[in-house]
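A quick write-up on the structure given underneath.
Removed: one protein chain of the complex. Kept in place: all other protein chains.
Chains: A and B, in written order; residue numbering restarts at 1 for each.
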Amino acid sequence: MTELNRSRAVASAGDPAPAPEPKKRSQKDASLWMDTWRSLRKNPWFLISTVLLLVMITMALFPQLFATHDPRECFLGRSRQEPSAEHWFGTDIQGCDYYTRVIYGAGNSIAVGVIVTSSILVFGSLLGLIAAYFGGWVDALLMRVTDLIFAIPYLLGALVFLAVQQDRNVWDVAFILIVFTWPTMARLMRGSVFSVIHNDYVTAARALGAGPVTIMRRHIVPNALGPVVGYAAVYTGIIIGAEATLTFLGVGLQLPAISWGLQLNDAQNYLQQMPHLLTFPLIFVAITVFAFTTMGEALRDALDPKSKKR
Amino acid sequence: MSLPNTESFDENAEVVLEVENLVKHFPVKEGLVFKRQTGAVQAVDGVSFQLRRGETLGVVGESGCGKSTLAKLLMRLEEPDSGSIRFRGQDFLAMRGEALRHMRRKIQIIFQDPYTSLNPRMSVGDIVAEPFKLHPEAKPAQGVRKRVKELLDVVGLDPDHINRYPHQFSGGQRQRIGIARGLALNPDVIICDEPVSALDVSVQAQVMNLLKDLQNEFGMSYIFIAHDLSVVRHISDQLAVMYLGRLVELGTDDELYGAPSHPYTQALLSAVPVPDPTLRGDREEIVLKGDPPNPANPPSGCRFRTRCWKATDICVTHDPELTVRPGVTQEVACHHAEPNTRVLPQEV
Partner (left out) sequence: MTTTPPSTPPASGPGAFASSGPLLEVKDLHVEFRTKSGVAQAINGLNFSLEAGETLAILGESGSGKSVTAQTIMGILDMPPGHIAGGEIRYRGQDLLAMKPEQRRLLRGVNISMIFQDALSSLNPVLPVGWQIAEMFRVHQKMKRKAARERAIGLMKRVGIPAPEQRVGDYPHQFSGGMRQRIMIAMAIALEPDVLIADEPTTALDVTVQAQVMRLLKDLQTENNMGLILITHDLGVVADVADKIAVMYAGRVMEASDVYEIYAKPGHPYTKGLLESLPRLDSAETRLNAIPGLPPSLTDMPTGCPFSPRCPYATDLCRNELPELLPIVGQHTSACHYRDDIYHGRLQTPEEAQT
């Protein structure tokens, strides 16, 4: 079996790929990370999504820089106004400046996205890594658990669990989403580790007496993480959409929190009369999801070892 | 007969590695949930040999013969089912923990595929320095970086390329990096697992010469695993021919190439094309029937009998031992062992 794989690997290492000696590359730093960076810099989609994300994240962290009003300064007297020079996006039912509300909504949405994705990236990857590295019953056990949770659609799971909870804040929503989405990362990482673990450099490290932690840290993770990181960025977009969906359905964040989902939820009753209440938060959700997804795709392309010349 | 091929090798040298009756079977399991064992691939089945200081033992055989598993067993990357490996008299298989870690310094490996044997995210300097990281007690006095540069120089690479990455090198150069890593801890034994079969012809010779030079300089022993009998001939002192997990013939280079006595060895030698069109038809051609049998279900008696033109009833019932037989100087595992000099073109 391994013999066969070997001979095929050799075959692909031979002709027809002309293997020019890349001696002319810049001498100082030619690591694969630098190559990744170089190819990213040339990708226009990466540049666009970076700019969008920077704006969105700044908005999330420092909404006061963008806002024209205080988001809690609401006067029922100016409720439901059309967009105007004073109120760019108009005002909502409570008479709050809608532009300011939408800007402040970025914070919670992006917070949920980032918290969930970074948690499942760490936790899911770790489990996937352990499952793939140790194999045998460890793998079997972890993967059965993963499959079990994977079988539940995360929106359904979140709906059920969040519905029974009375008070829900950002952390509650994030926690439930983490519980139901980590299997994706675990599976992805497991597959990625499998494609790396049979390389001879891992065997070489074992032959030198390196322990599991050293091998994982130095040889497996740096080579296996690429595709997973790319997907994590895509996933952030998906999670932001999920948060908006849950909140819209009334099981996500609750008033007095400010979020795009809540705004959409409120707006649905006035769709006929006040379509702008729905349109503006929707555009922001779409841009954010688009930015994360495009960034993820760009990262994946740049990090994917298969697209690299060997 | 050719001159003895023993520049650096002394027949009375100390035995470095002694392998006895090594067995490794991989269970074949069936069933989705409740797996039960339905058989075993007899990857290595009773292999014994000795390796002396400064000596090269060539191990040849076709794919699936178990030569790569043998390499893994010798590196203790796989644990054998039974048998013993003694390294300078010490029981290698009994070693655990610190003793094992220490012993790993003494046996190193060079891989076949120069594209997968180097971590693409590490610089050449880090790759060659890794042995010192894992064995801090072996850190060179002059400093790791200096030693790494020295090693790169020894294997014929530019020491100034220490900060480059594997993808900036060609296949042959990468193989040199792998050799430098293998040399770092001054091992006594280096297992070369098909080190040149992935390389181009014109680069192959460079790497072969390098390996030979290093042996002359540092006096380590090699186990040289290959499928190409002509490559092995240039480097080995002793030769072992493997078929379906067993050694079928074991002897010195001169014995095996001069008077191959196992039918399988003869067939292997006869099948190697010789780059000389004038020899067409001069050699006895032995073209074997069929493919090697499934190692999970080897034939009874002699494992080669299903493809052997000499097979008789005794081959079905009695498993031939690897031993010196009448009329033959080397050890052969065949009831009908008989030297055959016609399969090989003789030197002019």
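By definition in this document, a contact is a pair of C-beta atoms (placed from the backbone, for glycine too) under 8 Å apart; a residue touches a chain by one contact, two chains touch by 3 or more.
Not measured: the values here are computed from a predicted model.
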Contact with the hidden chain (one of B:15, B:103, B:205 or B:296): B:205
Touch criterion as defined above, residue of B:57, B:71, B:109 or B:229 at the omitted chain: B:229
Chain not shown: contacting residue from B:48, B:84, B:170 or B:329: B:170
Sites on subunit B contacted by the missing partner chain, in the whole complex: 2-3, 5, 7, 62-63, 170-173, 200-206, 208-209, 212, 227-231, 233-235, 253-254, 257, 267-280, 285, 287-288, 290-292, 344-347
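To be clear about the criterion, only the chains that are shown with their structure count from here on.
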Length of the line joining the C-alpha centres of subunit A and subunit B, rounded to whole Å: 48
Touching residues on subunit B, where the partner in the complex is subunit A: 63-64, 68, 75, 77, 100-101, 104-105, 107-109, 111-123, 127, 130-131, 134-135, 163-165, 167-171, 178, 181, 185, 194, 197-198
Complex contacts: residues of subunit A adjacent to subunit B: 2-4, 6-7, 9-10, 13-14, 19, 21-23, 25, 27-33, 199-201, 203-210, 214, 218-219, 222-223, 305, 308-310
